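All protein chains but one are shown at their positions in the complex.
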Amino acid sequence: MAYILTLFWIIVAVLVSLAAGWCFRAALIQISGPNMAKVYRTAPLTASFGLLVIIIYILCAIFAPLIAPYGEAEILSGGFMPWSQEFWLGTDNLGRDVFSRLIYGARNTVGIAFLTTALAFIFGTIIGIYAALRGGFIDQVLSRLIDVLMAIPSLIFSLLMLTIFGTNVLTLVIVIATIDSTRVFRIARAVALNIVQLDYIEAAKLRGENTLYLIIREILPNAMAPLAAEFGLRFCFVFLMISALSFMGLGLQPPLADWGSMVRDNADLISFGDITPLIPAGAIALLTIAVNFVVDWMLHRASGLKD
Amino acid sequence: MKPAKSSSPKTKANTKAKNTAKADAKSDDILLQMRNIHIKGKSDETWIDIINGVDLELHRGEVLGLIGESGAGKSTLGLAAMGFCRDGCKITEGSISFDGMDLMQLDKNALRELRGRRIAYVAQSAAASFNPSHKLLDQFCEAPLIHNVMSRNKASKYAVDLYNRMNLPFPDVFGLRYPHEVSGGQLQRAMTAMALSCRPDLIIFDEPTTALDVTTQIEVLAAIKDIVKEFNTAAIYISHDLAVVAQMADRIKVLLKGDEVEQAPTEVMLKSPTEDYTKSLWAVREYTRKEQPAVKNETPIISIKGVTAGYHSSVDVLRDVSFDIHKRRTVAVVGESGSGKSTTARVVTGLLPPRIGTVEYQGEALPSSYQARSREQLRHIQMIYQMADTALNPKLRIRDLIARPARMYLGLTGKALDDRVRDLLRMIEMEPDQFIDRLPSELSGGQKQRIGIARAIAAEPTMIICDEVTSALDQLVAEGILKLLDRLQSELDLSYMFITHDLATVRAIADEVVVMKDGLVVEQGIKSKMFKPPHHPYTELLLGSVPEMDPKWLDKLLDSRGKDNLGDAAIAKMNDEGIS
Amino acid sequence: SEVEAATPKQGGRLRIGITGGATSDVLDPGKILDAYMINVSMGQVRPNMTKINVDGSAGGDLAESWEPSNGAKTWKFNLRKGVEFHNGKTMDSTDVADSIRYHTIEANGSGGSGVVSGIASIKEDGKDAVIIELNEGNGDLPILLSDYHLNICPSKGDGNIDWESGIGAGAYTLEEHEPGVRTLTKKFANYYNTGNEGYFDEIETLGISDPTARLAALSTGAVDAINNVPQKTASRLKSMANVKTLISTGNKQATMPMLCDIDPYTDQNVRNAMKHIVDREELLDKIFFGYGELGNDSPVGPANYFRATTDELPQRQYDPEKAKYYLKQAGMSSLSVKFHAADTGFTGAVDAGALMRESAKAAGIDIEVVREPNDGYWSNVWMVKPWSACYWSGRPTEDWIFSQIYYSKADWNDTHWNNSGFDKLLVEARAETDEAKRRDMYVEMQRIVHTDGGLILPAFLSEIMGYRTNISVPGKIANNWELDGHLCSRRWWRA
Partner (left out) sequence: MSKVITMIIKRLGLGILTLLLLSLLIFLSVEALPGDLAETILGQQATPENVAAIRKELGLDLPAYTRYINWLGGILQGDFGNSLALKKPISGLIAPRLQNTLFLTLYTACIAVPLALMLGMVASLFRNSFFDRISNTTALSAISMPEFFVGYVMIYFFALSGYFPSMANINPNTPFFDKLYLCFLPAVTLTLVVTAHMMRMTRAAIINVLALPYIEMANLKGVKPRRIIVHHALPNAVAPIVNVVALNLAYLVTGVVIVEIVFVFPGLGQLMVDGVKFRDVPVVQATALIFATAYVGLNLLADIISTITNPRLMRQR
């Protein structure tokens, strides 16, 4: 019976999501110019739902202090209050409001993940494209170096680095960005390899353009689609990395709320059938899925398949 | 002429009766009948018309030629004859009846049964249409096996038989090769053989020779013609080259933007086309420019001296190539694919430093690598590419594309730059206000090529290298480009190095011709001289391979040369005889 | 815990899921670090001369009895006769003397060197007795000898001991040993106390560091007993079927040492202010879930004999006003400090920081909680950062804990505290034999630490353990260590 009920709620949730996606798409089409409206009209419901979720997250992140009923680290009551009018999702062991922390968590987690991923992409793409453009020896050397970095298990690599340089947000961001940029490098290089052999790059070279111009103006705009898709995925992996690190005691600094540590801190409750840790985990999962829905749509558009 | 609404099997006799009434004596053996076909395609979520109500009728054993410029809907119509629509297209109206069956009513499985077995397809690019992962023979046998027409054993034997007839080398083991292991011409013949594997009643040939060299083209044309006759297969032959269609088809249908322009038996169509559009197509082939007077002993703009070059560690691709390009003159470089034409251009631009030899600019040696050349040196030699699609950065607007060289080399900025861009656009006959802010993807092929030209002249060069600039274009559009180049040459005192494999183009615009083969210059000289015998045998072969507007041309050629002395085979024979 | 059936049953296997195992664990008694190896080595395989009884007193193990003389400076230990090592060799005084001496040799780098630092010499006295000379009198020596490093191993005869083989005189013989992962020991037939102790046939010790995994293992019956249940989940443990909870509150203590030689903690007023901004009740309640006892900024705990009563030393309360007052005394109106913590320090240390941060605001003190990596915490943070989190498993005697941590010259003086009056009292109390006087002295010392020291001690922590009902546990268990003083394999039996 319980299973049937669960199934029922899952179906309801899916339908509600799709309906939300539909409404959001309709709204987007209404408010945007004719060009963009045409694009949005092609969006499947999943993608518009994804977009909606992403926008909600971004809003949460930006306006966290306005939305959250209580402060991030404010201790309000005894530990583990149940869900109530006052505390929507109850309180955590210290008596902090879980709902507020979830919202602040969006800011910290999404913010840091975004920063990290952006950094990784700036490093990774520029070096990757540079390697593809120069080819030959430089390419080999860079690729080997990256290979070396990739051959070290990322968790252990970050463990080493964080132990050496200490755990603070900055090192965390830089270390994860470094690890991630190796993956980005590979993709950027692969994509760029296909572009650098096109005639317009040859034409630009023959014109006497310098390398930076070639990378930024000629190659990068054309490598954007696959890179953007990768951005979505990498972005999600950064959360997971941060939460894995906080599992090992190396995550974000308290009292910053981040979803990874929120899952970690309450994870053992799940073995007693308590769903509290599911909420931040669900927040991560929802964003991942949302981002990937949008990415799928973008890739689909780029692939040229029409069915 | 609206078709009967009801086209269920029951009314078959009925339809037939109607047809009999309409058509001539041969009407009994009508194989394919398409009536009032409307096809729409989806682009950016809106449905646009691709075919607007075309009728098509084909008898058993008959070959119908379908011609029209790119995008006219030839392929779409050809595929519709198989009851097939590409992704994103749909047949909105009309009826297709094949051998009495209504293809519009058949379900997926029944259609699938038909395809490959009774109607086969030969695609434009065999190289892309063969699955690179499987051997030719396996791909040959696939259709007979899935349609249960023959056993694998029998199919293999049949393949060898067909390969033999198609004059393919070592027919016994030919099928054991992978697609990338055979030449383009052979691949195209193998594809034709594959289409025949189930002995279909109808074959659709979709531009089977467009991607090939003239020399190779003949080979394939001969094979197709032969086989179609032999098996008495009906065929739709799609092409944009009138001369080619003339060789193959009994009847020709001309399409323009999804509408039928006219249709007539081949002879009639060639002699007396009625529509203007058709006439203009015919006229293109006649365009020729006046030959420029020969120059006296002045220093050439570019002088290629004893250049030997190659890629990486491989053999020399160019061997001791030398020729000059003088001011205001067009030097056409011709030769089959792989003969080293583009490589020569790469040496001149400095992309490929030669192993031996130099390139001189106005008597003064240029650094061999472009990286070592000064901006001024780079500015003087500009290049226009064959594929306008890949030559223009799809993410930059026209304004930026054209402005870049002007800003770089001439230091123009702001208003001056904008004016210059507009001037250039006007020069290439494109209205600035309309085009300046577009992206390349918003232009047609010919327009893109014009932008490429504008970009080259924005640098105010003295010489432009044109690498197959018209090969990817329709004849009408190509003619426009040639005229434009011609005009710019006289206005701006340009020299051209014009690379092409199309002799008709050479005839149209060259002053001098350089014939290349296997990295060697086999013959060079003034155009008028080059088009008059006696020739070097290779030049002769090239010239002789250009199809003419005479439906009998191919037959005559085959008679005179023999089936075994075409294309690759002829070249191989020439090599054996040591003529180079 | 309840009173169990009086006659223990023989046989069966005990599977312990325990923390503190590491791949790099060695059998060298000097290198024993944590629960896993303590349980295996001291608890199962290689008992010491003495052990701590359930009531907290020192009892003989391989030593049968002892006599102090010369003002507790000279000690004679009579060894139990006929004790056999697992290899069949009979234990004699050489084995014992070499085993203790091992830790006094600097080159061996033993973790027990501190415990034996007071020993001037150790001599064999015939085959069955050893005589230990101390530098100065110490009535606690028998208790000191129960330290988990001081396992008795067979001597090699050349003054060295054979620890590599894992042979001891314990109730169980070492059969399989995968460091940090799994150890299997089997009942030793010739154990000296067979029949009264060591009822199981086999003990399987499994290293399970993840708390959730440990709980799951207990709940599914993959192990019979676990240690170190997080307080957070203790209440859920109670609701599990076939599982019972064991709680013992000993001297295990969460501490927050301030380094008294680093500003601002050089000022006693600042230290006092800091002590008043900690809401100990809230910490005990929220961080330790009530499993423990309130601390009073003195390391002497519930298992100690001379612990000051609340009359003698009133419980310090959360009082931001007082904190403000002390700050003013120090000439400050506000203060911002960093609290360095990791869960290695004590479980919940980081959260404790968060709570203190809130409670300190009222006194104008701003606490920044710095989360440090667990890895390398003890070398990089503890005793390095001016204010950090730490825990002590506690010591059975006042002298031991004071001299190890609060004596100005102690190696582990983690508050960098130097109080000459305290130091003087410490030496005097050690030699004092009059119990009443001794008590006064220890209470006074507790007061000094309480008022002047750099120690904030919010709570003494309970050990929470769980065991399955197929195991029987004696009515009273030791509280010096978890798992019945780590002697569970000797004292428990199969139900």
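Things to note:
A, B and C are the chain letters, set down in written order, and residue numbers restart from 1 in every chain.
Here is the rule we use: a contact is a pair of C-beta atoms (placed from the backbone, for glycine too) under 8 Å apart; a residue touches a chain by one contact, two chains touch by 3 or more.
Only a predicted model underlies this, so the values are computations on that prediction, with no experimental measurement involved.
Within the whole complex, touches from the chain that is not shown fall on A, B, C. Screening B:His147, B:Arg199 or B:Arg397 for touch with the missing chain picks out B:His147. Residue B:Tyr121 is the one among B:Tyr121, B:Tyr237, B:Tyr370 or B:Phe435 that touches the chain not shown.
Contact with the chain not shown here comes from a single listed residue; of A:Ala20, A:Leu193 or A:Ala285, that residue is A:Ala285. Of the candidate positions C:Gly11, C:Gly71, C:Gly109 or C:Gly157, contact with the hidden chain is made by C:Gly109. Contact with the chain that does not appear here is found for just one residue of A:Ala20, A:Leu155 or A:Leu193, A:Leu155. Checked against the full complex, the candidates B:His180, B:Lys290 or B:Lys415 give a single residue touching the omitted chain, namely B:His180. Within the entire complex, the positions of chain A that touch the omitted partner chain are 44, 46, 144-145, 147-156, 159-161, 163-164, 236, 239-240, 243-244, 247-248, 260, 263-264, 267-268, 270-271, 273, 277, 281, 284-285, 287-289, 292, 296, 299, 303-305, 307. Where chain B meets the chain that is not shown, the touching residues are 79, 82, 84, 86-87, 111-117, 120-121, 123, 125, 128-134, 142-143, 146-147, 178, 180-181. Residue positions on chain C in contact with the hidden chain: 22-24, 26, 31, 33, 106-107, 109, 111, 113-114, 178-182, 206-210, 212-213, 216-217, 219-220, 222-223, 375-376, 378-380, 382, 411-412, in rising order.
The working rule: only the chains that are shown with their structure count from here on.
Here the chain at the heart of the structure, going by C-alpha means, is A. Mean C-alpha position of chain A lies 47 Å from that of chain B. The set of chain C residues that touch two or more partner chains is empty. Against chain A, the residues of chain C that register as touching in their complex are 211-212, 215-216, 219, 230, 232-233, 236, 239, 285-287, 289, 342-344, 350-351, 353-355, 357-358, 369-376. Across the complex, chain B is touched by residues 38, 41-42, 198-200, 202-209, 217-218, 221-222, 224, 305-307 of chain A. Put simply, chain B touches chain A in their complex at residues 42, 44-45, 87-88, 349-351, 370, 373, 375, 378, 383, 385, 387, 390-396, 404-405, 408, 455, 459.
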